[in-house]
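Here the complex is missing a single protein chain, while all its other protein chains stay put.
The block that comes next holds chain A.
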Amino acid sequence: MLDCGMHMGFNDDRRFPDFSYITRNGRLTDFLDCVIISHFHLDHCGALPYFSEMVGYDGPIYMTHPTQAICPILLEDYRKIAVDKKGEANFFTSQMIKDCMKKVVAVHLHQTVQVDDELEIKAYYAGHVLGAAMFQIKVGSESVVYTGDYNMTPDRHLGAAWIDKCRPNLLITESTYATTIRDSKRCRERDFLKKVHEAVERGGKVLIPVFALGRAQELCILLETFWERMNLKAPIYFSTGLTEKANHYYKLFITWTNQKIRKTFVQRNMFEFKHIKAFDRAFADNPGPMVVFATPGMLHAGQSLQIFRKWAGNEKNMVIMPGYCVQGTVGHKILSGQRKLEMEGRQVLEVKMQVEYMSFSAHADAKGIMQLVGQAEPESVLLVHGEAKKMEFLKQKIEQEFRVSCYMPANGETVTLPTSPSIPVGISLGLLKREMAQGLLPDAKKPRLLHGTLIMKDSNFRLVSSEQALKELGLAEHQLRFTCRVHLHDPRKEQETAMRVYSHLKSVLKEHCVQHLPDGSVTVESILIQAAAHSEDPGTKVLLVSWTYQDEELGSHLTSLLKKGLPQATS
């Protein structure tokens, strides 16, 4: 099972995946060899504790080390908001999160992990967020690569996704941003800084709701650099709770960040900021300009929502939404233009503050997808789309450019892909030699039929001669002989009929050894043909054609040839 996410737009059971697709009544552990989690975003791991502890799964759960470290933090944060703030029942508990994480097996990049004696997996760098990985899943010579979310262009704190020419049978890639042409990062950053600067210059307060461990670090680096360059004095705060842990994890997993950060890390810790301080709730009431990064990102609850409520009434203030907001959240409402919000207790909040949107999320666009397909060289591609819209153009583009099949299944649809795995079979030298000794040169273009016995033992395939197989198995050999009767109209003596048969076959079967034996019988290779008189009708001759099982093909061919009759004898 690839990923196990929560749908952030629903508050009821629709937010969980439908596990009945795996099995309706059976135990999930019996149907799944393992679960793979690509990265810590809640739409990829949010339902994991529910799945393992409430629905029931006891098998291994694989993820990268940073994901293993950060997942439980986000899950606990999410749980707290759902249960404590919203009072939800039927939600997973803190203990369930802990028990779920006990089932996790952490993997390193490019490390081949044996899940069992057949299944192996390997993680590749995906960019996108800290610890995000693409996974190759392999059984024998067949494999699937699942990308999770990835990004093909490096940014300020993460590198770009990369995979080798692993040639999987199938590449499963996200295609949410496939139809988007994004404006240049420089323009977006310049606009973001311009907005923040303008607000701060006029004495306003800027709220930036963020997911704790994602673009937040990117924006922090950006603001820090800008503040330094412009010698700005207004304070920048990062809300507590996740701050220290966030920076701690970035330091811990420094190898997962990009080259530039790793290099500068020696002189100066890129995640320890000069101008950015820890936030205290009381600061929100301080006079004067400031910038605050607060969680969660969609303003759906918690500290960011608290601060938003305090600052919303002043038009000097600004809120910059840095990412996609799911329908139902306050973030989504204000981005849609709503300026009067109904809060708890029927209170109406009037939003006078400036509302801006600046998406820095790092997903692959069409160009990125084409790049990845070019790197991995799969036989087929499967597009997973966030919205159920037609992407026929992208499908055709991929099919034409790479000569592969491209699938875009809808939710619940099953896709079946034919594969032709090659199974290596060792052929015994003795068998090979015997075939060569048959006398006729093999034709490279024509298939050559040979008889042997296939022995399959311990994932080992051998082709040996029947005799050898019998010997190895300790069995006695039996000879199977077939005899067929062909009736011919010929009033002459048997010997003459036999002669006619011999001449005919000699001329027709040029590539076989046809002989006329002294006792009157005719042989074609090892097949014996004898002519006899019919017991009741002297005008009819009976040809007895007999062959062993090994010569079945030639035997049948001869029989049908003879049934056609003989040419008229020339005198």
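Going forward, a contact is a pair of C-beta atoms (placed from the backbone, for glycine too) under 8 Å apart; a residue touches a chain by one contact, two chains touch by 3 or more; residues count from 1.
Keep in mind that, in the parts below, contacts and distances are computed from a predicted model.
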{"item": "Options \"26S proteasome non-ATPase regulatory subunit 4 homolog\", \"Carboxypeptidase A1\", \"WD repeat domain 73\" or \"NADH-ubiquinone oxidoreductase chain 2\": UniProt name of the undisplayed chain", "value": "\"WD repeat domain 73\""}
{"item": "Option touching the unshown chain, where A:Cys187, A:Met230 or A:Ala278 are the choices", "value": "A:Cys187"}
{"item": "Contact with the hidden chain (one of A:Thr179, A:Asn258 or A:Gln468)", "value": "A:Thr179"}
{"item": "Chain not shown: contacting residue from A:Tyr357, A:Tyr407 or A:Phe482", "value": "A:Tyr357"}
{"item": "Residue of A:Lys367, A:Lys433 or A:His489 touching the missing chain in the full complex", "value": "A:Lys367"}
{"item": "Residue of A:Met391, A:Cys406 or A:Leu488 touching the missing chain in the full complex", "value": "A:Met391"}
{"item": "Selected from A:Gly337, A:Pro447 or A:Pro518 as touching the chain missing from the view", "value": "A:Gly337"}
{"item": "Positions on chain A contacted by the hidden chain, ascending", "value": "179-184, 186-188, 321, 334-335, 337, 355-357, 359, 366-367, 370, 389-394, 396-397, 400"}
